[in-house]
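Once you've had a glance at the structure underneath, I'll fire off some questions.
Apart from one protein chain that is not included, each protein chain of the complex appears where it belongs.
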Amino acid sequence: MIIVMEPNSTLAEIKSICEKLAGMNFSCHVISGVNQSVIGVIGEITDELCEKAQLWPKVEKALRVGKPFKLVSRECQPKGSIVKVGKVNIGKDKVVIAGPCAVETEDQMLKTAAAVKKAGASMLRGGAFKPRTSPYAFQGLKRKGLELLYEAGNLYDLPVVTEVVDPRDVEIVAQYADMLQIGARNMQNFSLLQEVGQTSKPILLKRGLSSTVQEWLMAAEYIMAEGNSQVVLCERGIRTFEPWTRNTLDVSAIALAKEVSHLPVLADPSHASGKKSLVEPLAKAALAAGADGLIIEVHPNPDQALSDGPQSLDFNEFTSFMAALGGERK
Amino acid sequence: MIIVMEPNSTLAEIKSICEKLAGMNFSCHVISGVNQSVIGVIGEITDELCEKAQLWPKVEKALRVGKPFKLVSRECQPKGSIVKVGKVNIGKDKVVIAGPCAVETEDQMLKTAAAVKKAGASMLRGGAFKPRTSPYAFQGLKRKGLELLYEAGNLYDLPVVTEVVDPRDVEIVAQYADMLQIGARNMQNFSLLQEVGQTSKPILLKRGLSSTVQEWLMAAEYIMAEGNSQVVLCERGIRTFEPWTRNTLDVSAIALAKEVSHLPVLADPSHASGKKSLVEPLAKAALAAGADGLIIEVHPNPDQALSDGPQSLDFNEFTSFMAALGGERK
Amino acid sequence: MIIVMEPNSTLAEIKSICEKLAGMNFSCHVISGVNQSVIGVIGEITDELCEKAQLWPKVEKALRVGKPFKLVSRECQPKGSIVKVGKVNIGKDKVVIAGPCAVETEDQMLKTAAAVKKAGASMLRGGAFKPRTSPYAFQGLKRKGLELLYEAGNLYDLPVVTEVVDPRDVEIVAQYADMLQIGARNMQNFSLLQEVGQTSKPILLKRGLSSTVQEWLMAAEYIMAEGNSQVVLCERGIRTFEPWTRNTLDVSAIALAKEVSHLPVLADPSHASGKKSLVEPLAKAALAAGADGLIIEVHPNPDQALSDGPQSLDFNEFTSFMAALGGERK
Partner (left out) sequence: MIIVMEPNSTLAEIKSICEKLAGMNFSCHVISGVNQSVIGVIGEITDELCEKAQLWPKVEKALRVGKPFKLVSRECQPKGSIVKVGKVNIGKDKVVIAGPCAVETEDQMLKTAAAVKKAGASMLRGGAFKPRTSPYAFQGLKRKGLELLYEAGNLYDLPVVTEVVDPRDVEIVAQYADMLQIGARNMQNFSLLQEVGQTSKPILLKRGLSSTVQEWLMAAEYIMAEGNSQVVLCERGIRTFEPWTRNTLDVSAIALAKEVSHLPVLADPSHASGKKSLVEPLAKAALAAGADGLIIEVHPNPDQALSDGPQSLDFNEFTSFMAALGGERK
């Protein structure tokens, strides 16, 4: 920790801070600059200590040196992780997960599974528990949705991923799904993170729509700290001032997460843009920035979808999309 | 709903959209402008219909007329609501809720309760379940914390409010607390909103740090839709690009929420700024903008606090703060 | 400057950095922590040196200690500055500047000057050179506008302020105006800042709509570095994700600017909100946060205004507004 003292601090004031820290078993080195002094503090520093030190007399600021995460860090594991979901190796092969925003009917799921399998997708997605901004909007088929998703995935040999929104549902969702998704709105629902951290299922952790990359990695750290190391990150766009897109896909975050962490990183261009015509360029951009794969919304009839129609591709569009991706997926 | 057609749409294309809507029992009125046509659609419009319509051929955009919330709306209840917590009437009297970020010890709570009562606070706060960015940070005393908070509030005749972060904890927290707080990170934890909506306790709903005012009101609508109408909103700062404050207190949101909704609105200048010297100016600004009260962090020794020290006032500072507020609280 | 070395740096690598700095006449102190080392660098540090040091081998980051501004700093002048504009003392009396967004006609200006004077305003505003997002929108009356503004101010004994947008116009604008305004979009138009810094007129410097407080103060430093110390800051709202207001009035920035700098600070609640009903609550909030005054849009017929109608008050509304402000202006 570095403590920057205010320009007008006296030697006695600096000494008093050092004594306080010595009493807590830290060692201090004072550097007196032209206008200001700084104190280098050595020992096992916590965020709490750093916050407290801000308040001590004549302290201008206290800065922690080093990153607050450990298990997710590439320093801790230099080689990129591979997370296995059935036969799919996320982090090794470029994976495309496809399917509707919400599970609606058996027919919808079977047709979609067949179509995305044929077009080259390796996993199936579909929401059974839907977090919706309005209490009056369709909230998902819940258990029935899990059954339909499982059935479709099983029939077409596609591992399935679905969102869990309540710690009380983790057990039931884990019975049906091959991978559990934590949605953007729940990225800092720490009870839920701890609960999925206690399962043996791989976790797809979406970035919160106004979370920093560090907060996202700390959310992954929560899951890993419970013993589950099968975490896959997913960038899905951040909230900015731009009104022409629903969110702004942050490709720098993909590159940064790959640089700082060993975890695989996917991108969700469908949610990021909220606009069908942007799905392909954003998907290509995400892969070019280093993403390990994509999650794409596909629906038999997007204009009849019960949620998130505007960004869903129909089967023909998805087939063209996969063909267009061709080279980028190598 | 207003559907704006692309400039190059033909009459046949416009007619086809109208027929589709007629088949769904909506009536349509076409207005042909100089460059573009628009269709006015009459009937009970949902967000889902609006999203779907965006995808129909030659539709440039579909706009819903009117607000998506009902129960929280001032149109629905022109007179401002008063939410009673014990003898405190939020929405009538300007209320100050004070106490530490986290409950730590019995001594801390009793001293704080005595001090804030004496200085004029009307309610006591303190966190027993703490949502923390890092899994390695202090997470709160949990049940023991609830007991200490209850004891201190009871002894000094101060109703108590504390955060609940997990739907499974709502029952136990409701046994000890007079008011349940939904934190900023859980503002769109819909399972938790529904759970507290089923209790008979007043709810303090903090605004998510990147939530729009409309999303905040929709979160309140979730609680009210479950039957609990005792909701108090709390603005606590939004995430912006400014690095010198932790968050940016949005006083416009206070004025807007009061204008659009009948619910009382508090402000939390401590969390908004993360900086002790800003607590007083921001508190005054919030009251001047129309806030019904404040929630302020107070700790016997802020530089020893287990969380959020930098923004906490000590007892002397809180006493001066209350005195300085004087006129604004009328 | 503090240089944080990467965790895996060797002693030789640290030594090599210190030698490079010694060659530039800086002295270095190395502090070896548990995981990482830091180097404290003493001497006259510049931003450029700090940027370069980031690139040296094994450097994780280089942090400059201390603020980059001098003349605007409260450390440099502990007492708040008073900027005189005619008989008005900004920084001493709470000042209200009022008038239309754009100067349109003689009748409009004379009527407005009379009305705002009567209601208690101390200065008159009006735009002759209008920066407009669209090249097809009304761009102001230019020289004719300056004449009308001057005439109205002169007749009603109100000092006038108007915006200058081009360094070539500074001379002519300075002939007519008592105070020159730098608009939000030009806050980092450094040529313009330097040009107005060479006049003897007081300057009203609006904060850029996505400028940090530090960048705003640096823009003031540009003006002061040219020899003109009569700078008044003006907070006018920042760009955020919230769509219900045009911008978000940042009251923390007002309090921070007053804390860090000796310059007076005004607020512009009209532009910040873009909404008439918010002008009064935001004005009160700004004053409560410590603002030295306000700038308010007033127009004889807001619904006929050539620009920015939605946020302008008419004469009756402005009179009520001034009455409502009453207590806060003491």
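So that you can tell them apart, the chains are marked A, B and C in the order they are listed, and the count of residues begins at 1 in each.
The rule is simple: a residue touches a chain if its C-beta (ideal position, glycine included) is under 8 Å from a C-beta of that chain, and two chains touch if they have at least 3 such contacts.
Since the structure is predicted, the reported quantities are computational estimates derived from the model, not experimental observations.
Chemist: Give the residue, chosen from A:Ala62, A:Ala137 or A:Val251, that touches the chain omitted from the document.
Modeler: Result: among the candidates, A:Val251 touches the missing chain.
Chemist: Going by the touch rule given at the top, which residues of subunit A touch the chain that is not shown?
Modeler: 210, 212-214, 238, 240-245, 248-256, 259, 272-273, 277-278, 281-282, 284-290, 327-328
Chemist: Since one chain has been left out of the picture, which residues of subunit C touch it in the full complex?
Modeler: Given the touch definition above, subunit C has residues 46-48, 51-56, 68-69, 131-138, 165-168, 185-186, 188-191, 194, 209-210, 215, 218, 221-222, 225, 239, 276, 302-310 touching the missing chain.
Chemist: In terms of residues, what is the contact footprint of the unshown chain on subunit B?
Modeler: 2, 4, 7, 29, 31-36, 38, 40, 42-44, 63, 65-66, 75, 210, 239-241, 243
Methods note: only the chains that are shown with their structure count from here on.
Chemist: Between 0 and 180 degrees and rounded to the nearest 5, what angle rotates subunit B's CA atoms onto those of subunit C?
Modeler: 180
Chemist: Regarding the subunit A and subunit C pair, does the interface count as same (over half of residue numbers shared) or different (under half shared)?
Modeler: At the contact between subunit A and subunit C, which are copies of one sequence, the residues are largely the same (over half shared).
Chemist: Which chain has its C-alpha centre farthest away from the C-alpha centre of subunit C?
Modeler: With centres defined by C-alpha atoms, farthest from subunit C sits A.
Chemist: Taking the mean of the CA coordinates per chain, how far is subunit A from subunit B in Å?
Modeler: The mean C-alpha positions of subunit A and subunit B differ by 25 Å.
Chemist: Report the inter-chain centroid distance for subunit B and subunit C in whole angstrom, where each centroid is the mean of the CA atoms.
Modeler: One centre to the other, that is 31 Å.
Chemist: So how far apart, in whole Å, are subunit A and subunit C when each is placed at the average of its C-alpha atoms?
Modeler: Their C-alpha centroids are separated by 38 Å.
Chemist: If I count partner chains per residue in subunit C, which residues reach a count of at least 2?
Modeler: Expected reply: 210, 240-241, 243.
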